[in-house]
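Presenting chain A:
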Amino acid sequence: AIAAQDVLVLARAEDPPTADPGIEISNSGYTLTYAAYERLVAYKGASTEVGPELAESWTADDAGLVWTFKIAAGHKFDDGSPVDAAAVKFSFDRLMKLKAGPSDAFPVLKEVEVVDPQTVKFHLTAPFAPFISTLAVSGAAIINPKVMEHEKDGDMAKAWLAEHTAGSGPYRIASWERNQSIVLDSNEHYAGAKPALKQVVLRIVGDVSARRLQLTNGDADIIEQIPLDQAEALQKDASVVVESNPSMYVNYIYMNNRQPPLDDAKVRQAISYAVDYQGIIDGIMLGQAKQMRGAVPSGMWGHDPQGFQYSYDIEKAKALLAESGKGDIHLTYTFSQADPAWEPVGLALQASLAEIGVKLDLQAVADTTKRELVANGKFDMAPGAWTPDFADPYMFMNYWFDAGKMGGPGNRSFYNNSKVTGLVQEAASIVDEAKRKALYIEAQKLSTDDAPYLYIMEKNDIFARRAAVKGYVYNPMLIQVYNFGTMSKTE
Partner candidate 1 sequence: MTEGVGTIARPVLEVSDLHVRFPASRNWLGRPTSYVHAVNGVTLEVGAGKSLGIVGESGCGKSTLAQAIIGLAPFEQGRLAIDGEDFQKAQGKQKRALRQKMQIVFQDPQSSLDRRLPVWRLISEPLHIRGGHSRAELHEKAEELAIAVGLRPEHLDRLPHEFSGGQRQRIAIARAISTDPELLVLDEPTSALDVSVQAQIINLLLKLQRERGLTYLLISHDVALVRHFCDDVAVMYLGQIVESGPADEVLRNPRHPYTQTLLAAAPSFESPLPDIAQVRAGELPNNRHLPDGCFYKQRCDRIGGGCEAGQVLRRLSESARHVRCHLAQT
Partner candidate 2 sequence: MMTMGTAEPRGQALAINNLSLEFPTFSGAVKALDDVTISVGKAEIVGIVGESGCGKSVTTMAATGLLPKGRYRITGGTVRLFGHSTLSMDDNQLQDLRGKVVSTIFQEPMNALNPTIRIGKQLTDVIMRHEEIGLAEARRVARDILADMLIGEPERVMNLYPFELSGGMRQRVLIAMAFSCNPGLIIADEPTTALDVTVQAVILRLIQNRARRTGTSVIFISHNVAVVSQLCDRLYVMYAGRIVEHGATRTVLETPQHPYTQALLRCLPERVAPKQELEAIPGAVPNLLHPPAGCYFQPRCKEAVEQCRTQSPQLVGASGQQVACWRRGAATELVEQGGRQ
Partner candidate 3 sequence: MAITRIILPRLILLLFVVLGVAVITFTISHLIPGDPARMIAGDRASAETLENVRRNLGLDRPVVEQFTIYIGNLLQGDLGTSLRTNRPVAADIRTFLPATLELGVVALFIAICLGVPLGVLSAVYKDGPIDQVARTVSVCGISMPVFWFGLILIYVFYAKFQILPGSGRLAMGIATPERITGFLLIDSLLQGRFDAFRSALYHIILPGFVLAFANMGVITRQIRASMLDVLQEDYIRTARASGLRKGMIIFNYALRNALIPSITLLGLALGDLLYGAVLTETIFAWPGMGTYVVTSIQTLDFPAIMGFTIVASIGYVLINLLVDLAYMLADPQIREV
């Protein structure tokens, strides 16, 4: 049965954990929060720059400590009540009070002040360059203060919002059958153009093959999480379009800089030269990726297109290893199944390191265990995946290289270069983008030379849709997030 023209069916493997913007930290949940809520600002089309959404304009004081937003009139929550400054304050207060994952995007937020119903002021404790882009994240969604009617045991309506929405976005959750489907209905009070799609259904289809069959049968319009091989097979179907877009989802490998022999930059460089990057991209990723060049991915400003890139060069690797004087190196690659590429990459790495006489053992553990081991620095090498929460090189540079963020927060190779730390911290505290860019590029140069991580690849974001689905705009910051409101189906 092919779904009606104004209903879009999206099939994915698992339920989003929750729909609460104050809690949710996964892209899977962003599918819902972006569809149901609006934020003060939003990414502009396909770009990583932000523009007005609820806020029609904003100003910052010179110190970058007070930001004033003017809220556009006419935005209404799905119950018809207007979006005003109080709602903004409520949403941020709630976010900071819950102090779950999403609040980490606002490390310097001191207070939100309601000036008048259409004006709101944000007070920061310190200047924070990426502040304006952080307002486009899922956690910055503006929630209808009336949700507090659903509060239970002081949970800030957490339980209720986990499965319901109370936003001003184009859609609202109509029903949620766990592990089966989530139905989004269009929000009649939505201020923007009336969406062509009346209903969006998120179906949970655990099995890849089943998802694929549903797409080819027309039972589903969009399917996610398709293995590369399946994507290749799907491409042959004329009624199906495989969307493959360069993303900022990077695969890299932490090398434990605190642990001999990896504490020796020469060894790390040698290893960096010993990786068959192109082999991995072609053989494992079937070409749906490209080699990283420095820490900041190519879609993000702050990327250095001229930056240094290690290449597959066994001779150089051997030479560097010899230079380091370390022999008989025996390392462990600790990985989990969270990313399907990690295992084959490990196997490839094992093969190529063997060529320079480095023995690599593969150790598979549960993902949670892997994270814990990494956070505590109990590993030699471990694969990682990273996506930015907000569109700022801060997401890479400050997390990856700041010596103060070692372990879980981001500097997972325990890289400690005071010069680099100084550069990135400085870049985070000033507002001028050009200046910041220069600082970040400088920091990248230094760090790339130290090779704290193995920069493997930027992966493409892949999903498949029926050719009839029109109007999808890809934004690298919004993986698994769809502009349902402006999409349509023609058949």
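Selection rule: all candidates are chains of the complex that A comes from, given by their letters.
In this section, a contact is a pair of C-beta atoms (placed from the backbone, for glycine too) under 8 Å apart; a residue touches a chain by one contact, two chains touch by 3 or more; residues count from 1.
As the structure is a computational prediction, the values presented were derived from the model and not from experiment.
Enquirer: Have a look at 1, 2 or 3 and point out the one touching chain A within this complex.
Expert: Considering all copies, chain A is touched by candidate 3.
Enquirer: Any idea which chain A residues touch candidate 3 in the complex?
Expert: Per the touch definition, chain A meets candidate 3 at residues 1, 3, 9, 14-15, 17-18, 20, 23, 25, 99-101, 103-104, 107, 158-159, 162-163, 177-180, 201, 203-207, 209-210, 213-214, 217, 219-220, 366-369, 371-373, 375, 399, 408-410.
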